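Let me begin by handing over the structure; questions about it come next.
Rest of the complex left out; these chains stay put.
Note that the chains are named A and B in the order they appear, and that numbering of residues resets to 1 at the start of each chain.
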């Protein structure tokens, strides 16, 4: 049996349900010699802002038990350079590329979406309304349902393909934010972005990150992310892209069984650039083991 | 596809040096060993656990016959576990990666290599490579450490005296000069410095000191940074570079543009302020 791994996110057909996450796969060219990019479900590129950003001061990374904190600060080349320098390579790839858009104001999100609209090689847009790592990094849009709905509604007409809203887990009620994104017209929600954390170097008595707070990712957060997906799957009808600490096919299956239609691999790509392909292979073996012909039959199956 | 990006490799030996907090690890690395250049790093994990999670970088200290050597100091989670592993145990290794010391271009009249602490690890490898490739007429290797026991590979360095000048410094004067490796370097530099090329590796305070010795001194330094990915993607390992006049902060990735940089390109004031 060769199980069917294909899924659909809005109008987008994905051959496999395993994406690579924004900020953890660069603009994909960095991986082109290391990984068979054609085996990925889709590539979500590093967050794009209107102007280039040099990012936060170092140190930007601190390891914690089974996790890592980052405060990169949305370092990126800006939307114009993205279109001029990065998109030509991305366009050559045989898999869908999703542009992740971030900003400080609603107008900035709109402007970036507008510049990307209709460009060949952009299959969809993910709105990052949940970055914990910059002042005004959009996290306020991710913690307030009304703001989440408004920003989605405003970007919606500017995005021809699927519009995905990426949710912050740093809220009391993530289901409410997901419902707001759905009402605003999102085709899908992706979750989770990183959890707000901090670590202190006790020998120097100073925070380990220049910004004090950073985003926690990696296996440590997996149980929290699975819970978020479970909650959101009970609240919205649009598909969910689940992520947070996925390293193996079984980890990915947890998210699918909790209600995600697709999954995304972030930090694990730092441990192994081909991690997303290993996750895909693991999912395939899991389906064979479970004697399950199609991944779609497993979406939400643990909720029964 | 090019060679697999990460692979399980086996430990060949894992022996303490004169100070047992420092160990020399030999790895059976196959083809990866042939490509290694001095100044590059290998990126290492322990298989089968998520704690420690991220890979850790170590400078290549030697390569040949399918083997790679690193020297490591026991400082935390991974290096402590590493110290307990025996020959035959498996590691997950990625690399060698990064840009090492310059291995083409003009021949130097005098290459002075200066290493502090475990920073000396890549320099004997570099000295041998410079000699093989005839990149310097004269090669000096200066090694500094806190104590005589922590001087890396002292006897091995001294055994190469037919072609390698050596100098040693210890903080406590227990071997060589009492002082730092920069003191040794400055003494060597009091000769007219034309044709001198400095290659250094060590703690950032040492490298920052090197930058202050002489404005135009050609010096390449291997720097450190906290790495997420080790392949230029995460932007985690960045070092502040001297910005354009009035321009915004500029960063370069230790894992990608480095680890070896022109000492004068790095913004040492910003490095110090950030306690890197």
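Note that in this section a residue touches a chain if its C-beta (ideal position, glycine included) is under 8 Å from a C-beta of that chain, and two chains touch if they have at least 3 such contacts.
None of the values given here were measured: they were computed from a predicted structure.
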Whole-complex copy numbers (one chain of each kind is displayed here): A x2, B x2
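As a convention for this text, only the chains that are shown with their structure count from here on.
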Whole-Å separation of chain centres (CA-atom averages), subunit A against subunit B: 36
For the subunit B and subunit A complex, residues of the former touching the latter: 1-2, 5-6, 45, 50-55, 94, 225-240, 248-251, 270, 274-276
Residues of subunit A that touch subunit B when the two form their complex: 23-26, 30-31, 33-36, 54-55, 57-63, 65-68, 70, 72, 75, 204, 206, 210, 218-219, 247, 267, 269-274
